[in-house]
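Report on the structure given below.
Some chains omitted; the rest stay in position.
Going in written order, the chains are labelled A and B, and every chain counts its residues from 1.
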Amino acid sequence: MSVSQQVFLRDAMRRLNLTRDVFAARIGVKRRALDTWLLPEDSQEARSMPEVVERFVREIVENEALLQKYAQSAQSGPLRDRIAVEGKHQLLSVDQFSRESVEELFRIADLMQPIARRQKVSRVLEGAVLGNLFFEASTRTRVSFGAAFCRLGGSVCDTTGFTFSSMAKGESIYDTSRVMSGYVDAMVIRHPEKGSVAEFARATNIPVVNGGDGPGEHPSQALLDLYTILTEFSRLGKLLDGAHVALVGDLKYGRTVHSLLKLLALYRGLKFTLIAPKGLEMPDYILDQVSKHGHVIEQTSSLAEGLPGADVVYATRVQKERFADEQLEGYSAEFQVNKAVIDRYAKPETIIMHPLPRDSREDAHDLSIDLNLDPRLAIFRQADNGIPVRMAIFAVLMGVEGLVQHSLRDATWQSPSHVGPDDSAFHGLD
Amino acid sequence: MSVSQQVFLRDAMRRLNLTRDVFAARIGVKRRALDTWLLPEDSQEARSMPEVVERFVREIVENEALLQKYAQSAQSGPLRDRIAVEGKHQLLSVDQFSRESVEELFRIADLMQPIARRQKVSRVLEGAVLGNLFFEASTRTRVSFGAAFCRLGGSVCDTTGFTFSSMAKGESIYDTSRVMSGYVDAMVIRHPEKGSVAEFARATNIPVVNGGDGPGEHPSQALLDLYTILTEFSRLGKLLDGAHVALVGDLKYGRTVHSLLKLLALYRGLKFTLIAPKGLEMPDYILDQVSKHGHVIEQTSSLAEGLPGADVVYATRVQKERFADEQLEGYSAEFQVNKAVIDRYAKPETIIMHPLPRDSREDAHDLSIDLNLDPRLAIFRQADNGIPVRMAIFAVLMGVEGLVQHSLRDATWQSPSHVGPDDSAFHGLD
């Protein structure tokens, strides 16, 4: 691009109305790198920017234009009103989202990336208190929500354990929820019983996020999964419309894949290959919902049939207890998603995902650890995305998403450029 | 009041030395509403303020004058010195309070209301750390203390579980308390054994709050109960002196009612009806203490006898295990405080309270859920008051109550006008 590289970048910053610092943070590169790209071509220090940066910037600019169009045409009001549940600012199910609203959420998640990557600090929720109520153990999810709230400047009160002390004495969900609502400003609730979180939500007017209600929903997981797919595709220069997604493993009991499938169905012309062992197929009511949108669905129990051509391989664990003993024979080998399988059936730019945790023990029917150094393995980038997506959820439900941009300041402490020693080099683009 | 409404409000703001913003927050109304009341009467936008606001403002001004009188006459020094235990700034028992000091605490709790209601944020305790030590499960109380400390800007370190890991290895309360005192700036301690919190308190000079020591005391609960009665009475234009308070349920083992009764006895000319099943009557030593102050006490085991005329009905749970089986028959029906009973025996402005949790199961001897939509049910306003009262306790013990007013700034996030969907409209007055 030689000379036009400077013009291109300057134009992008102007259209997005961003300073160099913020722009560099927005596209996840070092300010220093950006500066070298903006130097005159005859400068000794000048560098060409990688092509992927160009594509990324182009997409940001186009999306910005699109979103401004949405905003102007719709006069639609705050996102939280458009996804509200009976007028309340709560996130209970992925069914609350349209393609437009989910992409608006992700634009806010993008805004959170400089904070999530420890380049910037925001205190926009300073003074607010989150009640992080986990009636079922889930350290990972609990810490992810808690850290996300802290990174917005808020404080967190945790409760853990199968049962609340007072609920054991006969207190109703109604009372528990209403009393906690007087103490905190938002609640995340995880509970082993389907529908229980909705019951909590009905008893309060403050923001509630469903952190997983047994076999029900776990919407923040599905949202971060979709966000990961879109982010990875953006890096690869791909579009989600028309893509091929393979879902592997226990598709019957895994609530994660149910919610993800519903979100993916908001896009156009996807092909799904659902690869499950006999007896663990995706339930019909989900299939019906997806088919109505005109997507192609293929069901198989063979990796060899389902993986070829996939842009995304989404693996989940198959719990041994789910099988009758006679079926277990020979199953493990042919069903595990490992390096041999991926190298044989997948493409060079296929991305491999997993909701985690995965069972890393040798005899597990799960995603193998022999892919840990393969850059196609996106599971840790996916887990990392839990922070910006959950920050966006909180910001939207509490109505502060418009305050974040101007609340940013530099982080004082120094962070490693990559949090994982095996993180692929393209992560962060610097 | 037409013209004099403006004069009245301006005069009040001047006497209280408050800005419009702070004054609106002080009386719990929107700034916008206050502005319309202050407009000339011929303005199209002008509105009359509700009569209850007038009463509330009058009371605030009168209290302010009274308190200034106290302050001038006594030269009494900080509240924490006047309620101190052996020179230490600790809250172990309601016995530490006089009528004057408890009302001074509540004036500070009033100051906290704009923060507790999420209109304002204070960071006055920024940098301070609370040790929230719960050797007995009590999620509600733990979160209430924790959230109160966070809302003053502090950080919280929680410990939960029946036993501290190190105490199990033979560590004394003395060592545990002294070591924790080197880590944190204040401690809340809940412990199943009576007197244990006082033992903790003796081993440290930092502020300690008794969060409940088994059958002993739970002073912050009794304080928030009294604060609730005074706040509700203020709304209703009633005085506590001369009021009729009915205490219902297990009055023998319920430490809550013991402490509340002691606090109420600081007022003048009250009538108490103590309604307890046989064998669960209020202990004599408490009755003696209350009688000495000249209050009227009537004891009965019948709701029909004890409720009529009551300004406050304070219900508590009767645990089934407390009864011999033969007595249980027929008891439940005649003793449960439900809508039928309240409609039959109580007055239109009677307020119904409960320390919570209540047992909402059908066969429970407890306050019924069929009162949930009755505005006389004050249990959730009562629970909400845990935050401002506990904030006041921390502010007083740590000597920052004088800094709160000027530390206030607007909350950035948006909160629902009522945290509970069934909250009565008078709550918050806007």
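Keep in mind that, in the parts below, a contact is a pair of C-beta atoms (placed from the backbone, for glycine too) under 8 Å apart; a residue touches a chain by one contact, two chains touch by 3 or more.
Being a predicted model, the structure only gives us computed values, none of them experimental.
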Please state how many copies of the single repeated sequence make up the complete complex in this structure file, given that 2 appear here.
3
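To be clear about the criterion, only the chains that are shown with their structure count from here on.
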Quick one: report the Å distance separating subunit A from subunit B, using the average Cα coordinate of each chain.
42
Counting only contacts in the complex, subunit A reaches subunit B at residues 88, 124-129, 131, 155, 157-159, 164-167, 169-172, 174-176, 178-185, 202-206, 398-400, 403
In the complex of these two chains, what residues of subunit B are touching subunit A?
115, 118, 121-123, 137-140, 142-144, 146-147, 150-151, 153, 155-156, 158, 356-361, 364, 366, 369, 372, 380, 383-384, 386-387, 411-416, 418-421
